[in-house]
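Coming up: chain A.
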Amino acid sequence: MTRYLELQLVEQAIITLAAMILVTSFALLGQSRVVATIRTFAWQGWLLALTTALVAWDIGHPHLYVSALLTAILKGALIPWLLTRQARQLGILRDVDSIVRPGITLLIASALVVFCYSVALPIGQLVEGVTRDVVAISLANVMLGMFMLVIRRKAVTQVVGFMALENGIFFAAVAATQGMPMVVELGVAFDVLVAVVLFGVIFFHIRESIESLDVDALNRLSEGEK
Partner candidate 1 sequence: MIALGWTLLFPLLGALILGWLAKPNAASLLNIATSAVGVMASFVLALQVLASGPIGGGLFYIDAFNVYLIALTALVGFTTAIFSRPYMTHELEQGRIGTGRLRLYHASFQGFLFTMQLALSTNNLGIMWVALEGATLATVLLVSLYRTPESVEAAWKYFILCGVGIAQALFGTVLLYLAASQAIPDADDALLWTELYRHAAELEPSVMGIAFVFLMVGYGTKVGLVPLHNWLPDAHSEGPTPMSAVLSGLLLNVALYALVRVKMLVDGSLAGETVHNPNLAGYLMMGFGMLSFIVAGLFLHRQRDIKRLFSYSSIEHMGLMTFAFGLGGPLATFGALLHMTVHSLTKSAIFVTVGHASQIAGTQSMERIRGLISTQPSVGWGLLIGTVAIAGFPPFGVFTSEFLLLSATMEAWPWLTIPLLVGIAVAFSGLFRHLQPMVFGAKPPSQDALKVNMLPVYIHLFLVLWLGLAIPGFIAGWFDQVTQLITGRGLL
Partner candidate 2 sequence: MKVVEWLFALLQMAVFVAAAPLFSAWIKRVKCWLQNRRSPPLNQPYKDLRRLFSKQVLLAHTASALFRTAPYLVFGATVIAAAVVPLIALELPTARIADAIVLVGLFGLGRFFLALAGLDVGTSFGGMGASREMTVGALAEPAMLMVIFALAMVAGSTNLSTVIQSMLAQGLALRPSLLFALLALLLVGIAETGRVPVDNPATHLELTMIHEAMILEYTGRQLALMEWAAQLKLMIYGVLVCNLFFPWGIAQTLDVASLLIAGVLLCIKLIILGAVLAVAESLIAKMRFFKAPVFLAVAFTLALVGMLSFVMLESAS
């Protein structure tokens, strides 16, 4: 406890933000309506951008401001907007993708967080406290994102889960390692952008082939008894 109080305010702020991002991940898990999921995802994007900016201010890396900007535009605005637009065009904006057993899901999620923390513990010997916790949290974000992918049935919400997962990674990159080299950041951002576009394209293909965006309906290609 005392160790935490010794940290500077900025670092405390960063950790607080990390906790908030974690909360948003939980929220993503909990949301049942598509539109709400997308909105929560946007919030996560903004928080991520804010964190990046703080880190940049803290250690004064100019290129981190750029990546903060990128994050804000991509994760905060562009991608949610694209998703919403496509969802509206597909007419699934108001669809409900409810979770089967919320209680158990929540339990598993929190177990995951603990697990991630235990995994990240040994890193402690390496660096000062903040990073260790940040790594643990981003690991938790990644895991929660995957978990969301596993339990969600709608293609759109799966994409959101995928993006959330990437957010977790970004958070690690920013908060734990003060950002990756610029060229990598740009490349990753480009990939993400293209990915979202392609996702959009494939939504329509799926919509054409099967009358819904329910991924459970995509089970023609299996090796089981036919």
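Here is how the candidates were picked: all candidates are chains of the complex that A comes from, given by their letters.
Just so it is clear, a residue touches a chain if its C-beta (ideal position, glycine included) is under 8 Å from a C-beta of that chain, and two chains touch if they have at least 3 such contacts; residues count from 1.
Everything numeric in this text was worked out from a predicted model, so none of it was measured.
Asker: Which option touches chain A in the complex, given 1 or 2? Just the number is fine.
Answerer: Candidate in contact with chain A: 1, the rest do not touch it.
Asker: Tell me, which parts of chain A touch candidate 1 in their complex?
Answerer: Touch list, chain A to candidate 1: 119-120, 122-123, 125-127, 131, 135, 138-139, 142, 146, 149, 155, 158, 162, 165-166, 168-169, 172-173, 176-178, 180-181, 183-184, 187-188, 190-191, 194-195, 198-199, 201-202, 205-206, 208-210, 215, 218-221, 223.
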